[in-house]
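Before we start, here is the structure in question, set down as structure tokens.
One protein chain omitted, others in place.
And then chain A:
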């Protein structure tokens, strides 16, 4: 089934997403093509995305449902309107975009020193394109100058509203943010108990473009995320750890130090949303798990009270290097599991563990719970027809949401 979904994720309660900006395109993807319900739920959480999104750790659920866009082939019935009528109708339908003829002078003349003063009327316009421009322009003004970056961190300590976001987004996108002294300053601000918690969240989020985090930074962020008082700033710290881990993985670096800390958060954080964020972090880089990591995630599968967490653990465990042990764990967990959604995760991710070789285990699951009989037959047929890639299998399923589990997140 092909459906349209917007480029911004459908949002779980804790996903920090602002609404899609106007003019963004829509893309064709399969329903839940990323992988599982849990990925669909977490969406593109770890990916770069909009700067303002990254810096807002407050929940901002949006209704992601949109009608089919302009793609998808044939038009509907009825006579087509003439070009002129269509154009006139469009002019009525779309609100005017604001233009700023003097922006060229702003662009040529603004310096870091004048930025806040000059940008104020532009920010007051609330134009999203201008706001994006200001973020990028500030990154250019900072360049790779650690002194300028430090100045912006200082401003961000007391800047308000949209200006706060622009300052930190500009910093986050600058070259200078990669300098150790700038990253250290942001971390210190993020850990500063004297600052309001949402401001600390912004500081910690601005670290998510780092290419690497030092072991000390990772430890401090992980410890902070486990502090019951950390709330949204702990959530931002966890997200930053996950995003930097994903970037390390993309660059074929070593993700294990990040994963180690994230599993600690995933296990120990008292806040369920922070724990869940950490549990889902490895879904975005799919690390191959060694024996120790497999054991730690197995404990999450067996002991996490939140079924979304157990669902995520099943998906992460499917990348364990010990296929036999994982299939056995899935079979045992399936028998004990009460939630049909987690059972569905254990069932389908068995195929991610071992492909066609998992079919006997899946057949047993379908015997334990007959609701899985038709699903088993579908998997069996897909493997028999020559499919080997789990993603292909998933995308070929006639119904990726047989138990309505994805709907939990809408």
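In the analysis below, a contact is a pair of C-beta atoms (placed from the backbone, for glycine too) under 8 Å apart; a residue touches a chain by one contact, two chains touch by 3 or more; residues count from 1.
Everything below uses one rule, namely that contacts and distances are computed from a predicted model.
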Under which of the names "Rieske 2Fe-2S domain-containing protein", "HEAT repeat domain-containing protein", "Acyl dehydratase" or "Spore germination protein KA" is the non-displayed chain listed in UniProt? "HEAT repeat domain-containing protein"
Positions on chain A where the hidden chain makes contact: 2, 22-23, 25, 27-30, 33, 69-71, 73, 75, 80, 83-84, 86-87, 90-91, 93-111, 113-114, 117-118, 121-122, 125, 127, 129-130, 132-133, 136-137, 139-140, 252, 286, 288, 318-319, 321, 323, 351-355, 382, 385-392, 395
